[in-house]
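Our next item is subunit A:
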Amino acid sequence: DLNVPALNYRTGPYAPSGIPYADGFSDYMTLLNERDGGVGGERINVMECETAYNTQKGVECYEALKGENPLVFIPQSTGITYQLIPKASADGIPVHSMAYGRTSAVNGKVFEWVFIMPGTYWDAASMMVKYAMEQEGGSLEGKKIALVYHNSAYGKEPIRTLEELSKKHGYTLTQLAVDHPGQEQKSQWLQIRRERPDYVFMWGWGVMNSVAIQEAANIRFPMDKFIGVWWSGSEADVLPAGAGADGYKSITWHKPGADFPAYEQIKTLVHDKGKAAGDGTTIGEVGYNRGVYAAVIVTEAIKAAQEATGKSNITAADMRDAYETLTITAERWAEIGLPEFAQPLQASCADHGAPHMGAIQQWNASEKTWTLVSDFMTPDEEVVGPLIEEDSMAYAAENNITPRTCE
Partner candidate 1 sequence: MLYREAGDYKTSYVDDAQTFPIAFDRWRYYVVLVVAFAIIPVFISDYMAKSVMIPFLVFCIAAMGLNILTGYCGQVSLGTGGFMAVGAYASYKLMTAFPELNIFFVVLLSGGITAAVGALFGLPSLRIKGFYLAVATLAAQFFLVWLFNKVPWFFNYSATGQITAPPRSVFGVDVTGPEVPAWGAYLFCAVFVFLLAWLMRNLTRGRVGRQWMAIRDMDIAAEIIGVNPLRTKLSAFAVSSFYVGIAGALFFSVYLGAAEPTEAFGINQSFLVLFMIIIGGLGSIFGCFAGAAFMIMMPVLLKNLMVDGMGWPTTIATHFEFVIVGALIVAFLILEPHGLAQLWRLMKEKLRLWPFPH
Partner candidate 2 sequence: MTDAALAEAKAAAAVATTDAELSADPAPGEPLLRVSNIEVIYNHVILVLKGVSLTVPKGGITALLGGNGAGKTTTLKAISGLLKSERGEVTKGRILYRGRDVAAGDPAELVKSGVIQVMEGRHCFEHLTVEENLMTGAYTRTGGRAEIARDLEMVYTYFPRLKERRSSLAGYTSGGEQQMCAIGRALMSRPETVLLDEPSMGLAPQLVEQIFEIVKSINEKEGVSFLLAEQNTNVALRYAHYGYILESGRVVMDGEAKALRENQDVKEFYLGMSDQGRKSFREVRSYRRRKRWLS
Partner candidate 3 sequence: MSIHAAEAASDDVAYASQEEAHGIEPRRIGGTVMEMKNITLRFGGVTAIKDISFDIKEHEIRAIIGPNGAGKSSMLNVINGFYHPQEGEIWFRGAKRGPMKPYEIAQQGIARTFQNIALFKGMTTLDNIMTGRMTMMKTNFWQQAMWWGSAQREEVEHRRRVEEIIDFLEIQAIRKTPVGRLPYGLQKRVELGRALAAEPKLLLLDEPMAGMNVEEKEDMCRFILDVNDEFGTTIALIEHDMGVVMDIADRVVVLDYGRKIGDGTPEEVRANQDVIDAYLGVSHD
């Protein structure tokens, strides 16, 4: 058996986001076990550990599971990721913080054991600006962008990028912090109403998202100019606002919906057999698809590791090597029953965050569906690259790490 820990949060304040993810992750693994007998002949053993999105519990999960030959930790929380980066690096277990966590950890030269596929918050910020620019006919000169963010490490992530970009593109940036949990945002939205920004970006989390969307609807802010980061764009965020949320956008790195062959198989081979991880109602939700995405990355890496080492029972170190050279082509996506589900990717020693691509999706409140409304975009390397270099080198200096060269 291959042990894959899953630090899920099905309880606590963020449970609405955690549940579909956990379902998707486990369901896909179950599918592989049921359909193929696992990967390379080894069944995947998902070791669920409940964190409630709480750092302390996350650490406890890590300590409890690290002795059981885990292949990779997916911490499911920026806070926990920060705890695990030094620990897991010392213990030799890869950490896959999927589009969250420490952005500069994308630099594989410094963070050998940390992976961020499919991209970073800074990528997201840059792509959102790019999208806005396209909408405005190529220029943001003189435009106003407001950032509504969760007043925490996570929420503050995009600020530096957005500031850099504002210099480059000439828009003005207004920052509006919302304190945890964010049930009350009247001041922020009154200010937005007053200043009438052209775009509102949101780095929100939990109840803050749904309240913000509700408030935006209340002040009749044009919803198609309101764009959330990927963690602010799931069903749990838009449903409470009902019809008001119609037209709300968010960035994402995979396609929405359940219209994939693999999902059919999940329904027949997993759900219908009573092996669903949850109650089976979350399939096709944004969170669910993210769970599936994470599971695909993990299993593809396992497969690659098995191929590279020639043995089926791989170790965490093999897993790391496989992550670093992970390749998933468009054909491969189709092969595993998820055609065009997400972008092909090719990781490398220096770049732990491939493919760095995202697209914008939009919510249709009457049909309760998300649809992609843009092509997949790439971030502005010119701006993001140096920021990453700077931040990761600072970390290296603080912690006496000599970066690899990655020849």
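In picking the candidates, the idea was that all candidates are chains of the complex that A comes from, given by their letters.
Going forward, a contact is a pair of C-beta atoms (placed from the backbone, for glycine too) under 8 Å apart; a residue touches a chain by one contact, two chains touch by 3 or more; residues count from 1.
This one's a predicted model, so the numbers in the text were calculated from it and none came from an experiment.
Looking at 1, 2 or 3, the chain of this complex that touches subunit A is the one numbered 1. Subunit A meets candidate 1 in the complex at residues 8, 10-11, 48-50, 52, 54-56, 59-60, 63-64, 66-67, 79, 82-83, 85-87, 89-90, 102-104, 151-154, 156-157, 160, 179-180, 387, 391, 394-395, 398-400.
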